[in-house]
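A protein chain is absent from this complex, but the other protein chains hold their places.
We call the chains A and B, going by the order they appear; numbering starts again at 1 in every chain.
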Amino acid sequence: MSFSAVTPLLQTLSTSDEVTLMSTTTWTRRHIISLADFTNEEYDTVLRTAASFREVLSRRTKKVPTLQGQVVANLFFEPSTRTRSSFELAAKRLSADTLNFTPGSSSLTKGETILDTAKTYLAMGTDLMVIRHREAGVPQAIATEMDRLDSNVGVLNAGDGQHEHPSQALLDLFTICSALDPDYPSFSLLKGKKVAIVGDILHSRVARSNIWSLTASGAEVHLAGPPTLLPKLFEQYTASRDRPSSSLIPHPSPGKLFLHWDLNPALEDADFVMTLRLQKERMTQNLLPSLREYHQQFGITSDRLKLCKPNVKVLHPGPTNRGVEISSELMDDPKISLIPQQVTSGVAVRMALLYLMGSGKA
Amino acid sequence: MSFSAVTPLLQTLSTSDEVTLMSTTTWTRRHIISLADFTNEEYDTVLRTAASFREVLSRRTKKVPTLQGQVVANLFFEPSTRTRSSFELAAKRLSADTLNFTPGSSSLTKGETILDTAKTYLAMGTDLMVIRHREAGVPQAIATEMDRLDSNVGVLNAGDGQHEHPSQALLDLFTICSALDPDYPSFSLLKGKKVAIVGDILHSRVARSNIWSLTASGAEVHLAGPPTLLPKLFEQYTASRDRPSSSLIPHPSPGKLFLHWDLNPALEDADFVMTLRLQKERMTQNLLPSLREYHQQFGITSDRLKLCKPNVKVLHPGPTNRGVEISSELMDDPKISLIPQQVTSGVAVRMALLYLMGSGKA
Partner (left out) sequence: MSFSAVTPLLQTLSTSDEVTLMSTTTWTRRHIISLADFTNEEYDTVLRTAASFREVLSRRTKKVPTLQGQVVANLFFEPSTRTRSSFELAAKRLSADTLNFTPGSSSLTKGETILDTAKTYLAMGTDLMVIRHREAGVPQAIATEMDRLDSNVGVLNAGDGQHEHPSQALLDLFTICSALDPDYPSFSLLKGKKVAIVGDILHSRVARSNIWSLTASGAEVHLAGPPTLLPKLFEQYTASRDRPSSSLIPHPSPGKLFLHWDLNPALEDADFVMTLRLQKERMTQNLLPSLREYHQQFGITSDRLKLCKPNVKVLHPGPTNRGVEISSELMDDPKISLIPQQVTSGVAVRMALLYLMGSGKA
């Protein structure tokens, strides 16, 4: 039990609002860049801490003083509403001060390098940096620079190119585990479940992060998409399971990842279906014949879900194109769609991540 | 006396800063979309609550903890500085956390529907949504969806197309009543007063909301503008007074609305003159010959005001085009212009609205 990490959370805004944190481990990871080397213990700590914050969010005063006086800088070099608002709200509910970097009015247009921008925010006194960038690797490069400078700033990857989007995969995980057991959403619940990830896998950092967390949990992960959006190179993820020596942390469930160029085998007996956003520019890139044909082949509809388990749930990272990757009717069906829960989970999971990263510095 | 509504306001930031709220009624309206069905009691509650907050704003620490831990999302699909800053400041002075949605960097450009954007902010945990949109009806559509989803989110229309802008009309009302009696700005003070609304009535949501509140108060409302900007269809507002059966809540003062295509009869013996912003694109739309001619016919000047009551006051919702709809000299005359008071009232009235909407959920 790490008391140093727990104490700040107990200093609540008023004496009547107390939080009991379930965390019983010490968090040691300073940066959250990728889920490739996350341990099962880390996944469980995130899930349990997020469950505590979900309890905070059910109160009238949805706020704790945990990060009071600390600064969270949202450096979104690629514009975003949804993810930035979610992180901003998570930071405010931890009583942190937030700084928003907007690329339009930025020093970047004046020739400054990205690392120099990050170093400026470091020198101003930023404690945690949440970074989104069009190019894969930028958050890692900033984290490496922060460590080289002996700062104790934590860097959180909020989406980098087609690489990873770990906080999205962790909120998906929390949503799925909460659907399986609302009170104790633990990592082990996913063992043996079948999860289908459908759509534009090639361009999706969300899919890449989910592949790590879901396969680590012991779930069977089935990827489905047209060959242009799900190329054979994804077999390397499967193959790598057979070569644990190439990975620092061997994955617990080798051979649990499957590829399909057809939707039906992915959906058969699935417990969860995660459909991805289809960017309309894929058509002009000649990767798709038409949105209509895409919907016919890979769009998720009530009819298609009959192939799945009776209690199947559908997820989508948003924003959605209704009638393209998912039918409008399905999106609005509260018995099947977990989409609102994903957004709600997002705030709790991001509070947990900022809290765990921030408390490591106490 | 609604104690549940009053109590949160009494939990002040420090023991020496206490607020005595004059409200003696229970507020039941969840959304503020239009003033068409506002009751006299509601107008009076808003005025008295705003007067309490004006007192808070006269202190050195202009802040109360009323909405601490609640989230106010400013969803301004149409850009705005003045109104958004006013709402943001009102929310911050109630100790709420604020989220600003900026359409430029938004999911909308990624194909998401407006209702889905609103539902995302709902799922994040937003308590109150302040919505501006280029299209009439959007705030109502979002409010309907929020109710359908059984959320207890309150929606406030901050301007929708050419439909309504209720918080502007309520701050105008508060400004006018405060000019009549600074200590007790009550709704009944307006009975029998003459108010002229001058300019581009056709395109003005401000005028439409003011027509409801001012005629309900028992004031005589005189609309003046060129026929292209004040078409005959506005007579329906007058006519509707003669058919109370078509309205759920019959208005107390039928026949108090008058139309003029000439300025002078509107100004004669007026107690208040409300001039509206003239958007310069009206000329390219062939609705006006020239700004100069418009100013000569409908621009408000000291000279023209000689037709009014000796103590006449001038209002303008801002931003102003000096020398077009109002002379520069008049705008800067503190004995006649209530324009700065309107802006100041705006913060107090918006604190009152957010407070009343928010406390209904306690």
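Everything below uses one rule, namely that a contact is a pair of C-beta atoms (placed from the backbone, for glycine too) under 8 Å apart; a residue touches a chain by one contact, two chains touch by 3 or more.
No experiment lies behind these values; they were computed from the predicted model shown.
S.K.: Any idea which of B:Arg134, B:Lys191, B:Lys280 or B:Lys306 touches the chain not displayed?
M.R.: Looking across B:Arg134, B:Lys191, B:Lys280 or B:Lys306, the contact with the absent chain belongs to B:Lys280.
S.K.: Need a quick check: the contact residues on chain A for the chain that isn't drawn.
M.R.: Against the left-out chain, chain A lists 68-71, 97, 99, 101-102, 104-107, 110-113, 116-117, 119-125, 362.
S.K.: What residue numbers in chain B mark contact with the hidden partner chain?
M.R.: 13, 57, 59-63, 76, 79-82, 85-86, 88-89, 92-93, 102, 104, 277, 279-280, 318-322, 340-344, 346-347
Note that in this section only the chains that are shown with their structure count from here on.
S.K.: Measuring from the mean C-alpha position of chain A to the mean C-alpha position of chain B, what distance in angstrom results?
M.R.: 41
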